[in-house]
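What follows is a single structure, and I will ask about it in a moment.
The complex is shown incomplete by one protein chain, all other protein chains being positioned as in the whole.
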Amino acid sequence: MMYRVELIILNKDGVRDPEGETLKRYVVDSTLPGKVAEVRVGKIVVVTMEASSREEAEKLTRELAEQRRLYNPIVHKLQVRAEKVEDGSD
Amino acid sequence: MMYRVELIILNKDGVRDPEGETLKRYVVDSTLPGKVAEVRVGKIVVVTMEASSREEAEKLTRELAEQRRLYNPIVHKLQVRAEKVEDGSD
Amino acid sequence: MILTLSSGEMEVVRRVLGREPREAEWKLVDALWSEHCSYKSSKVFLRSLPSTGPNVIMSVEDWQDAGAVDVGNGLALVLKVESHNHPSAIDPFNGAATGVGGILRDIISKGAKPIALLDMIRVGKLDEKGKWLLRNIIAGIGFYGNSVGVPVVGGELSFDETYNDNPLVDVACAGIVSKDSIVPSVVKEPGLRLVLAGFTGLDGLGGASFASRKLSGMDEIGAVQIADPFAGKIIIDVTLEVAKEVEAIKDLGGGGLAVAVTEMANGLGAVVNLEKVPLRFKYLSPEDIIISETQERMLFAVKPERVESVCSKFREYNYPCEDIGEITADPTIRFQYNGQVVAELPSDLLLSPPLNVWPAERASRRREPGREVPLGEALRAILTHPDLVSKEWAYSQFDYEVGTSTVVKPGQADSAVVELPNGKYLALKGDANQDLCAEDAYECGKAIVAEAYRNLATVGARGIALVDHLQFGDPRKPNVYQDFIDAVRGISEASKFFSIPVVGGKVSFHNEDKNGNPIKPTPLVVMAGLIEGKLARNRIDEGNLVLIGETRNELAGTLFSRIFGGGGEVAKTKLIEDLIASNLVIKGINEGKVIWNKDISKGGLAGALLPILTKGFSVKISSSHVVGTSSVLGKMFSENGGRFLVLTSDPQWFMYQAGRMGIQASAIGKATRDGGKLVLDDETFPMDSVVENYYTFLEGSL
Partner (left out) sequence: MRTAVIKFPGTTCELDVVKALKVVGAQAEVVKFNSLDPDRYEAVVIPGGFSFGDYLRAGAIAANSEAMKGVREMANEGKLVLGICNGFQILVESGLLRGALLPNINLRFVTRWVRIRVRRKDTPFTGESKDVLFMPIAHAEGRYFLDDEEIASRLAVFQYVDERGEPSPQANPNGSLMNIAGITNEAGNVLGLMPHPERASFSSISPDGSRDGLEILRVFGK
C-alpha cells in the first residue's frame, strides 16, 4: 500500500525562529492584528512510499530522518504523520 | 478559542521540485531502496491564532497567504489545516 | 494548441511543404519561427552593428550562442547578455535564477569557463508587489550564481514605474577559454552522434513562444521553470570537462530540442530518436519532448567512438546522458518515436522564416514645460532617489568573491574588474538609460555605449567588445518599432566610433504593462575592456574637484525630468568628447593624478557628488566654474555625456592636459573631511538625511 508521509521539521521551542518572527512582525500582525499568538516556519518533506501499515510508514520515515539526519536534533523537533494514499495523487 | 493552523506550501504537481529530487536520489533511495515513489520538499508555516471556529481559522490563514504573497499561486499549491489547541502548546 | 504563427506564415509553410503539417510539425515551426529564436523582426537591423575587428574571434554575424574576442596569451573572452523578463514577472525567484542558468550555459557552450556575471535589474514602484518582485529577483540571482560559484561582480538597479508589471532582469556573463579550443555551436560534417545530457520534463513547455507574446494570464503556467542550480553546477563542471572531446555544443534554451537540434545541424539534417530522450515523467508525449524547455540540459555533437567517454563523465555524477540521434547529410530534421515519424521538415524551412519589417513611425514627443524647481528641493529629490542609493542590499546577497579574482568589487567603482588567468585585468559594465530612450532612442543608443565606455575609463580600462540587449514593446506598433530601429542605429554608430565590435546580443520584444502600454524603450549594453596601464583604486579622500567636459543645459530625458517634468533639450551625445575625456582620465590614472573619479551620468553632477558625501566628506562647489550653461539646474542635474568628476591633488595638470586635448576641465571645488554638507557658492545644504537615506533606503524598504 502507498502512504503519504509528512515529515515536519520545526525549530525546538527554545531555539529562535527568525523567519517565523519576521513573518509575524512584518506580515501577519498587520493583516490579522491581535489575533495571532505565534508564527513558526519550518520545512516539510513529503515522502510517498510503499509500506504495509501506517505505523510502518511512520517508523521507516522516522528512522530515515534519524539515520540520514534529515533534521538536526540539536535545534529541530520532528513530527511524522502518515496517511494512506487512495489513488496515488494528492 | 486558539487554533493551530498549518499552512503547507509545496510546488504544484507537474512543477519540478529539485530539492525533493536531490533528496530522493542521493539520500532516500539508498536508505529505503525501491520503496519510495516520490519525495517533495516544501515550507510549512504554523500559525497559532484566535478564531471562532476551525473554518474561520482556515479561512483567515488562507486569505493571509493570498494577500501577503506567502506563496506564488503560479508555482505552488497550498494546503491549510487547522486544529483546536487545548493547552496552547504544541 | 496555442501557436504564435500568423496566418501568412502558416500559408508559407503549407506552400513550401505542399501539404498540411502534422501537429508536431506546427509546433516545431512555431518554436523556430518565434521572435525569440528567429529574430525575424530584428535581424535586418542587427546586421548594421559593427561586428568585425582585429581582435574578434566570433561575432554576431556568426549567430552563435555567444561572441568571443582575443585577450592575449592565447586566451579568448566570451561574452553574452540575455534577459529573463517575462518569466521573472510571474515567478521572480525562479525566473531570475533560470535567467542566470541560461546565460551560463551559453558561455559553456563555447567551452569557456564562466568567470563573472553582471545583473542589470529594473523594477517599478516599491509597493507590496514591487518589493516582492525585487526581493525575489535578487534572491534568485544569488541562489543560482552563488550555488554554481560564478561571482556576480556588478550590475545596475533602477526603479521606474514603467516596469511595474514588466520588470527587466538582464544578466550578462563573461567566460574564458583558450583561443584554439573554442567549441562551435554548429556542426560541419554528417555522421556525428547527438548526445543529450539532462532529464526532459514538463516544465517550460512553450517558453519561446511565450517570450514572443505579451503577458496574458494563467495560460503561462506551463512556462514556469524551476531553477536547479545544483544540476546546473554539474552541467557546467562536466561540460567543461568533456569540451575537448566533442565537435559542437549547444545549450537547450528557448524552443528546446527542436531549436537546439535544428540550429546545431545548421543546414545539414538530423534524426532524433525521441524514445531515447531521458525523461523525468514517463507520460511525456513525443510532441512535448520536442519543445519542452526544461533547464539544465546540453546537446553535444560527438564522434561515435567518443560517445561512451562523454556520457560516462555525466553518469559519474548520477546525471543522465544518452545518444539520441545523429547528424545526417540529407538536409531534413526528423524527429521519430520508436521509428514512427513525428515530424519531418526541411532544415532550410525551419531556419529561414519570412522576415518582418514592420511599419515604423516616430512618436511625437511633446514636453510639458517644467515648473521652476527650487534648488534645495531638487537636490533632495535627486539625491534620495532610489536609483542613486547604495545597492549593497542587493550585491551583498551575491558571492562576488568566489574565484579569488574580483579586484574591483560591486559598489567600489563604476566598473567591476576581474583578474584573468593571464594576469590581465578585465573591466565590465552594463548600462541602460530608460529616461533618455523614452525621449530619443537614437541619442540614447549612442549615449549608453558612450556611458559604458566612460565607466570602463574610470578604472583605467579601454573597451574591447560589447554585447547589447534590446528591450522594447510590441514590434507591430509603429512607434515601438521606430524606437527599436533608432536605438540600433545609435548603438551601431557609437560602437563604430569607438571601434568596439558588437560580438553578441539579444532582442526582447513584447515588454508591456497589463494595459498593453510598452515599457520605456530599454536597450542595454554590456562592455568589456582591458586595463592597459594602471588600475585606478578609486578611494575617496580630501582633494580638489575637477570637472572634465562641458555641461549643457539638456535636462530632457534625465532623472530630473522624470521627477519634475519639463526639461527642454535632449542631450545630444558628442562621442568625440567621451573619447577624449576618457583618454584624459586614463592618462591621469596612469600618471598617478587621480585619487578618485566617476563619470557623470544619472543625477548629473549632483549624482556624481553623492558617493563623496556618503563617505563622510563635505563638498564645496563654485557654480561659475561649471562651464557650458548658466542654468544652475542644468549645471547640477544635466546628464549630458563627455564628463567626469575627478578628485585630485593636482587640478592644474588636468586643466593643462585638457587644454592640449581640446576639451574643458575646470577646478570646481573641494572635498573636505568635515562631513555632511554640500556648499554651492554661498548656500549650504545639510546632507545628513541624504546620507542616512543612501545607506538605509533599500534595507529599510525591503
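Labels A, B and C are assigned to the chains in the order they are written; within every chain, residues are numbered from 1.
Keep this in mind: a contact is a pair of C-beta atoms (placed from the backbone, for glycine too) under 8 Å apart; a residue touches a chain by one contact, two chains touch by 3 or more.
Computed from a predicted structure; not experimentally measured.
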Legend entry - Displayed chains contacted by the hidden chain, counting the whole assembly: A, B, C
Legend entry - Residue of C:149, C:190, C:370 or C:568 in touch with the missing chain, whole complex considered: C:149
Inset, instruction - Return the single residue from C:53, C:190, C:331 or C:403 that touches the missing chain. - result: C:403
Legend entry - Residue among C:13, C:76 or C:234 touching the omitted chain: C:234
Legend entry - Contact residue for the chain not shown (choose from A:35, A:54 or A:68): A:68
Legend entry - For subunit B, residues in touch with the removed chain: 18-19, 22-23, 26-27, 41
Legend entry - Residue ranges of subunit C at the interface with the undisplayed chain: 139, 142, 146-149, 228-230, 233-234, 316-317, 395-407, 409, 419
Legend entry - Residue ranges of subunit A at the interface with the undisplayed chain: 14-16, 18-19, 22, 43, 45, 68-70, 72, 74-75
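Heads up, the rule we're going with is that only the chains that are shown with their structure count from here on.
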Inset, instruction - Report, in whole Å, the distance between the mean C-alpha point of subunit B and the mean C-alpha point of subunit C. - result: 37
Legend entry - Cα-centroid distance, subunit A relative to subunit B, in whole angstrom: 8
Inset, instruction - Pull out every residue in subunit A that's touching 2 or more other chains. - result: none
Legend entry - Touching two or more other chains - residues of subunit C: none
Legend entry - Parts of subunit B lying in touch with subunit C, wherever the complex brings them together: 11, 14-18, 21-22, 25-26, 68-69, 72, 74-75
Legend entry - subunit C residues touching subunit B - in the complex, by the definition given at the top: 90-91, 93-94, 128-129, 132, 201-203, 220-221, 224-228, 230-231, 280, 318
Inset, instruction - Would you tell me which residues of subunit A are touching subunit B in their complex? - result: 2, 6, 8, 10, 20, 23, 27-28, 31-32, 34-51, 60, 64, 67-68, 70, 88-90
